[in-house]
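A protein chain is absent from this complex, but the other protein chains hold their places.
Moving on, here comes chain A:
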């Protein structure tokens, strides 16, 4: 199945892509509204909440350069120290920039 770009095909494809994306945003809620949430389901989704982010971040640490890895280390260090996200993110970005400045000149 292909759409021709001319004659509104691109707009139709954009709308299809947008609807597909919205289905992923709404789908999890649609299912959960029909599942009885007992303590086991609750523990599952609580553990999954952090795990989603861990799984999103993992390739950044694995595929990234040492600047990106040190940025993640700095972020964790600062957020554990001061418990505020913005200083931690700032420290991470600065670390990546400085690391690359020094080691990749």
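Just so it is clear, a contact is a pair of C-beta atoms (placed from the backbone, for glycine too) under 8 Å apart; a residue touches a chain by one contact, two chains touch by 3 or more; residues count from 1.
Throughout what follows, contacts and distances are computed from a predicted model.
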| item | value |
| --- | --- |
| Protein name as given in UniProt for the chain not displayed, "Branched-chain amino acid ABC transporter permease", "2-oxoacid:ferredoxin oxidoreductase subunit gamma", "YwgA family protein" or "Extracellular solute-binding protein" | "Branched-chain amino acid ABC transporter permease" |
| Missing-chain contacts mapped onto chain A | 1-6, 9-11, 13-18, 20-22, 24-29, 31-33, 37-40, 43-62, 64, 67-68, 71-72, 74-76, 79-80, 83, 85-86, 88-89, 92-98, 100 |
